[in-house]
Every structure is written in structure tokens, then in C-alpha cells.
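Only one protein chain is missing; all other protein chains are in place.
Chains here go by letter, A, B and C, matching the order in which they are written, and residues are numbered from 1 within each.
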Amino acid sequence: MNVKREKVNGSMVLFVQEERIDAHNSADFKELMLQLLEQGETDLVVQLQSVRFIDSSGLGALLAGLKNATAKSGKFTLTNIQPQVLSMFELTRLNRVFEIYPNLQDVFASDQ
Amino acid sequence: MNVKREKVNGSMVLFVQEERIDAHNSADFKELMLQLLEQGETDLVVQLQSVRFIDSSGLGALLAGLKNATAKSGKFTLTNIQPQVLSMFELTRLNRVFEIYPNLQDVFASDQ
Amino acid sequence: MTGTDLQVEVIIPTQTRYLELIGSIGEHIGKELDSFQGDRDALAYHLNLVLTEATTNAIKHSNFNDPKDTVKITIHICENELIIRVYDHGQGFDLESVPTPDFEHPKEGGMGIYFIRTLMDSVSYRKMKEANVLEIRKFLT
Partner (left out) sequence: MTGTDLQVEVIIPTQTRYLELIGSIGEHIGKELDSFQGDRDALAYHLNLVLTEATTNAIKHSNFNDPKDTVKITIHICENELIIRVYDHGQGFDLESVPTPDFEHPKEGGMGIYFIRTLMDSVSYRKMKEANVLEIRKFLT
């Protein structure tokens, strides 16, 4: 799983550099998020600009990240979701569960 | 065949808006070039930035354009060829036959 | 051919690295279907997803210990219907008893069959001697 990390305004931003999140790489991705949370990075932002396809295991990995962050009283935010990927969140109503922003600027504007 | 046309510095620039040129669309593409030449557009520049794949019929269509332009004492130039597409020109030695530039700026700089 | 427009058969080892190949075949077929009246890009995504989910399940529930086990996937377009069949050699399961996800209390798993049911027109699962088969149909008109 190719993910670029960058600290922005105190948040850990994960830039997912894959076109697909599916059962082949979602376990790795989940593992990475849980490790970061374990290490005290309790403000995660997942930037999904490059992701053109997500399956149920990918949604499951993100949900695991959210639940874990919430359990640690942390934050877990998604940004830059492509329209077709977003429609998978809508179909599972997960768009109501996650905090979703159009871009990073809006994520940090909402912090003020 | 999706091709955007734009007149630049007196040349007719064809921006090919397809990822593939193959036997499914190359005949259309050839037809378009020959028509433009027929209509007196004897300075054609084909911009191949979007093209990620070309087959032998696509190379053949470009060769038809070149031969036709030359027969009309016109010009026929290629620009923005992706590396893998360029390697098909090299394999057939057609890189020695066409005038090829990295980008439009260089095409027009060479006119001076 | 008598009515069949396209036939694809793929046999893969039970490894998730082949999911992208399978999904992308569905995606390309969806984009090619000019007989389809609806949103072809959406159909392409849905076929990619449905093939990915069904193949993932077949891989997951196959004979885990047998490196020679395989999953077969077929895609047929026949008149105005697209039929996907995914064959596994596992224990099988009862499709009808798979519940709809509880959207008020979302869980990490259990969304695959829901996607297949929601995005396609019919789904069935049969246990057979040679292999089990998940059959998925989508009308293209």
C-alpha cells in the first residue's frame, strides 16, 4: 500500500497513492492507520484524491480507522473523495458516519 | 475519434483526446487528417499528450497524414509523444521519418 | 454464437492480487456496452465492484490450504443480459440468510453481498458437485 504521510497543522495527513483500495491492499492500509493511532497520531486525515475505486473491504478499513480514532478521543477525517467512490459511501450510508470534506483547505478551515 | 482542433500561429493543431489509437479509430483519424489537408490546412501539428497507446494502424494513419501533407508541400509535425508511444516509433524507425517535438512551444520556436 | 455477444472466462489462483485484473475486465466491458441506455461509467464501476466482491469471497472461502485451488469467473453477454458466474471450491453458504447491513450500527464487514444485490438485478448461489457457483444477472436495457 503506497501512502505518503505529511504533518499539516498538527494533523497527520495520509495521501493514498493507489487507484484501487480492495481486499488485496485494505488489510495493509488498516494496519497502517491503527499503528499510527497506536503511536499517538490521533488526528488522522485521509486524502483520497488518487483513489478511483473502493470495495467493501476498503470501506471497512476506513471504518476501523474511524472507530479506533474515536475510541482514543481522536479525530478521523476524509477528503478529496472522487464522485464514484463517494457513491459507495452513500450506498452504505457511511457518508453520514464519516466527517468528509472536499479538500484539505476545508478540513483545516473547519478546525478554527 | 475525439480530436480538438485549434489554430495556433497559422498551424492547425490537432489535440487527440483519446488514450488509444488502434484499428477501431485510426481510419476515422486518418480520414480527418486527409480532409483537413484537402481543405487547404497544409500545416498540421498533431499533439499526442493524451495518447497512451498506439498500434500499427495508428502509426499508419500518421504516416498517411505525413505523406499527404508532403505531397501538398505542406508541413506535418508531431508533439508531446508519451515515452511508451515514442518507443513504437523507434521500433519502426518512424522517429527518423517524422518531425517530432517535445511540446508545442518548441514546434513554433522551430518556425522562426 | 446464437445470441451470445461476448464470453469471458478467467481462471485464477486463489490470490487477491488478481482482483484488479478481474475488476478491470468488468470495467472495460461496462464502458464498451453501447446498447446500455443508462450511465455507462456507473455501470463500469458497478461491474468492477461486483466482480471484485464476488471474487474476493470466492478466494476467501476457498480451500485455504491448497495452493493449487482456483477460482473461475465467467462473464457472458447474451442478448440484453449480462451474466456473471463465480465458481468456488469452498464449503458454500446460504445466500438467503445473509442479512442486510445494519446502517445505524455500521460494521467493518458484511457489505459485499449487499453491494451485489443492490447494484445487480438478480443473485443466486448453488452448491454443485464440481464447484459452487454465485450467479449474478444484470439487464442491460
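To be clear about the criterion, a residue touches a chain if its C-beta (ideal position, glycine included) is under 8 Å from a C-beta of that chain, and two chains touch if they have at least 3 such contacts.
These figures come from a predicted structure and were not determined experimentally.
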| item | value |
| --- | --- |
| Contact list for the unshown chain, restricted to visible chains | B, C |
| Touching the absent chain when the full complex is considered, from C:25, C:95 or C:123 | C:25 |
| Residues in subunit B touching the chain absent from view | 20, 22-24, 53, 55-57, 59-61, 63-64, 84, 87-88, 91-94, 97 |
| Interface with the unshown chain - residue positions in subunit C | 1-2, 4-13, 17-18, 20-21, 24-25, 28-29, 32, 34, 68, 70 |
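Throughout what follows, only the chains that are shown with their structure count from here on.
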| item | value |
| --- | --- |
| Pair of chains ranked first by number of touching C-beta pairs | A-C |
| Distance from the mean Cα position of subunit B to that of subunit A, given in whole angstrom | 43 |
| Separation of mean Cα positions, subunit C and subunit A [Å, integer] | 26 |
| Length of the line joining the C-alpha centres of subunit B and subunit C, rounded to whole Å | 41 |
| Subunit C, residues touching no fewer than two other chains | none |
